[in-house]
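The block underneath contains the structure these notes are about, expressed in structure tokens.
All protein chains of the complex are present and in place, except for one that has been dropped.
Up next, chain A:
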Amino acid sequence: MSSTSVMTVLEAEVAALVVGALQLEVRPEEIDPEAPLFGEGLGLDSIDALEMALAISRQYGFQLRSDDERNGRIFASLRSLAAHIEKNRVG
């Protein structure tokens, strides 16, 4: 279990964005940064992915693409999502 992993500042910010945009019941700090966001972990689906794409483009100024996430890299976990945002954010 990695539930004791400590979140970085950006990970905490992205966790809050995910919880807010998708109206999740968990508190941002309860998200395991290494657990999968889709399916078993947080239980997100493809409709949520589109919601996230909107929220991310508003807050971080770049667009998600299918080729990025087709193999599940970005949404593999909060940590990987935050890493992708770190690399691609504008401003």
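We take it that a contact is a pair of C-beta atoms (placed from the backbone, for glycine too) under 8 Å apart; a residue touches a chain by one contact, two chains touch by 3 or more; residues count from 1.
Convention: contacts and distances are computed from a predicted model.
Peer 1: For the chain not present in this complex, what protein name does its UniProt entry give, out of "ABC transporter permease subunit", "Sulfhydrogenase subunit delta", "Long-chain-fatty-acid--CoA ligase" or "Extracellular solute-binding protein"?
Peer 2: Options "ABC transporter permease subunit", "Sulfhydrogenase subunit delta", "Long-chain-fatty-acid--CoA ligase" or "Extracellular solute-binding protein" considered; the missing chain's recorded name is "Long-chain-fatty-acid--CoA ligase".
Peer 1: Among A:Glu13, A:Glu34 or A:Glu51, choose the residue that contacts the chain missing from this document, as touch is defined above.
Peer 2: For the chain that is not drawn, the touching residue is A:Glu51.
Peer 1: Using the touch rule from the top, list residues of chain A that touch the missing partner.
Peer 2: Counting only chain A, the missing chain is touched by 20-25, 39-40, 43, 45-47, 49-51, 53-55, 57-58, 63-67, 70.
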